[in-house]
Structure formats: structure tokens, C-alpha cells
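A single protein chain has been omitted; all remaining protein chains appear in their positions.
And then chain A:
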Amino acid sequence: MFVARSIAADHKDLIHDVSYDFHGRRMATCSSDQSVKVWDKRENGEWQCTASWKTHSGSVWRVTWAHPEFGQVLASCSFDRTAAVWEEIVGESNDKQRGLSHWIKRTTLVDSRTSVTDVKFAPKHMGLMLATCSADGVVRIYEAPDVMNLSQWSLQHEISCKLSCSCISWNPSSSRAHPPMFAVGSDDSNVAYGGKVQIYEYNENTRKYSKAETLMTVTDAVHDIAFAPNLGRSFHVLAIATKDVRIFKLVPLRKESTAAGPTKFEVQIVAQFDNHNSQVWRVSWNITSTLLASSGDDGCVRLWKANYMENWKCTGILKGDGSPLTGSSGQPSAMNMVVGSSVQNSQNILNGMSAGS
């Protein structure tokens, strides 16, 4: 792997989150400088900042894009106890020529009493919906019933998780076999309080979310959580960042038709990696769910991959080395295979081959 490009983000303080939009053509960054910046990828591959504005009165922890079916919409959450939804307004033509766009606030969600630690849009088949979680242990689910009027959001569900929440992840599966589901992680450090990951499932009959599962084996503080993209499987895969990296498989158990209540799951641990040798703060799946990345206290990002036998291995490590940023930020080293002395001098072989074949 190599560094193909370095972008000067120009935030005045630490960056806390970077998020690509659905097609990978735009990027949003948020920072402790209380602002959000939006970047557009130009045809030549360069990133241009097309908007930069103050969003909160405290550090902005996360920023996330809604599905493009709903237009150009962002959500941010902050230490200032609020989450906000932003929409891009198509500007005047001279703005467009200068490559600028404007984002306006559509709504502020002020229900939380404490820092809002995560905000995530629900899968698109559920409509324009988002969930926030806060240090006060409450998950709040909001919906905008009219997609054309983003200033109207209603609080649909308020779920108390009893423990301070640090992260939330929606199950992206749109299969009819799976009701809407999300997982919440808690960074409460008291080991006595049991499972730090809770899975909630929506019930069509009661029209409410109820707890389907608590992962009791996860007793240490959880900092991040991520469902893997589904790919037509019947079971779910969940990655967790805690004192190590853990991957769980949740297999729905067959429900009797008369059984009420949430689905029961068989919980299996698929992999556990302690290579970071320290707290793991972030986990995230790539788009095809073939790679998992994790970031830890050791200052490394590690990449994990399973082969066709479902054996997991670390396939790459990214490490900061503090070296100065030079103009040429690195060259690709072509295919990494040690060919060694077994293979003849290329030129000769090629000449020979064209003659001999």
C-alpha cells in the first residue's frame, strides 16, 4: 500500500471524523474547531473544499451522509449535546463556477442531556431516518416523513440503554427476512455491568424497538461497532472495537409463527485479534465487506481479511512515522511478490520466448 495523495484539510483543530458520500465523489470532515467541511473530487482526482461552516458550539464528533436518494444531506453530532441535519442548497451560477456550495441547517435535535456520541442514518429502505446515541445512555430515532421538507423531523423512538452509549450501527440488510435492527455499544468501564453491546430489533406489531440480544461476553468498554454489509446471507456479522477487535456472527434462530417478541440469536465469535495490544477505538468495514479496518491506541490502523475458508488474517498495517510530508508522497511498489533468483533475467527470457514460442 502507498500514500497516493495528501490533502491539507485546513481545520484549525483535531479532525474527529471523515466520511465519504455514497459514491465516493464527496467527502465531509468535522473537527474540534466546531466546523464541518465538504470536499468534492475533481476529475483530475484532486479534492476541492466546496463548503466550510460552523456547525456546533462544541467539538463535532461525527459527520455522516444520507443516501443520495434523499438528496445531498449531512448529519453531525457534537459535544454540545445536539445533532443537526444539513442540506445543500443549489447556489447561484457564479457560486457554482467558483466551485462553492451552501449548506443550511434543516433541524437541530436537542433532546439529549449530554454529549451526542454518534449519529447514523438508517438504511434507505426505512425512509429518511437517523439514530443518535448519547453519553446519557439514550438512543433516539428520528424520522423525516416528508423527504421534500427536511425541517420536519419527529422523534419516533427513545430507547434507554441504561449504560452510557458510545457508538451505534444499523444493520444494513434490506431483506424482508430481517426486521430493522441496530446495535449499540457502551463505553461504560464498569465490568460488573455485563454486556456492553446491545442489539435492538423493530417489532411490526408493537411498532417499537425491543432488545433482542445482549452480548454478555463483551464486558469491557466498547468504542465502536459496525455491522458488515449483508451480501444475501441469512446471518449477521458485527465487528466490535473494545480492548481488542472482535467479530461476531449472529444467526437468527427459527421463530415459531406464534412466538411474539424479538428474534432469538445464536451468537458465535468468529475472530478476536489483540494485535493492537491496547484499546481499539474504531472498526469499520469496507464497501464490499471483504476487509475490516481497526484503529487502536498503538497508533496503527490494521486491515483484516478472511479467505474462502473463513480464516481471518491481518493483511496490512498503517503506521504514522512522523516523517515530513514530501511532494512525492510515495510510489507504488508494484505487485509485492518475492520472485528472487529463481527467475531469469527478464529481457533474455522475453527474447527467448518470442523466438522459441
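The definition used in the following text is that contacts are C-beta pairs under 8 Å (C-beta built on N, C-alpha and C of every residue); 3 or more make two chains touch, one makes a residue touch a chain; residues count from 1.
As a working rule, contacts and distances are computed from a predicted model.
When you check the chain that is not on display against UniProt, which of "Fibronectin type-III domain-containing protein", "Nuclear pore complex protein Nup85", "Eukaryotic translation initiation factor 3 subunit B" or "Nicalin" does it turn out to be?
The record names the chain that does not appear here as "Nuclear pore complex protein Nup85".
One chain is left out of this view; which of A:108, A:152, A:268 or A:315 touches it in the full complex?
A:315
May I ask which residue of A:29, A:107, A:171 or A:219 touches the chain that does not appear here?
Reading the full complex, the residue touching the unseen chain is A:29.
Considering the complete complex, identify which of A:61, A:121 or A:142 is in touch with the unshown chain.
Considering the complete complex, A:61 is the one touching the chain left out.
Which residue numbers on chain A touch the omitted chain?
1-20, 22-25, 27, 29, 31-32, 58-59, 61, 68-72, 79, 88, 90, 115, 117, 124, 148, 166, 174, 223, 229-232, 281-282, 284-288, 290-291, 293, 295, 297-303, 307-310, 313-326, 329, 331-357
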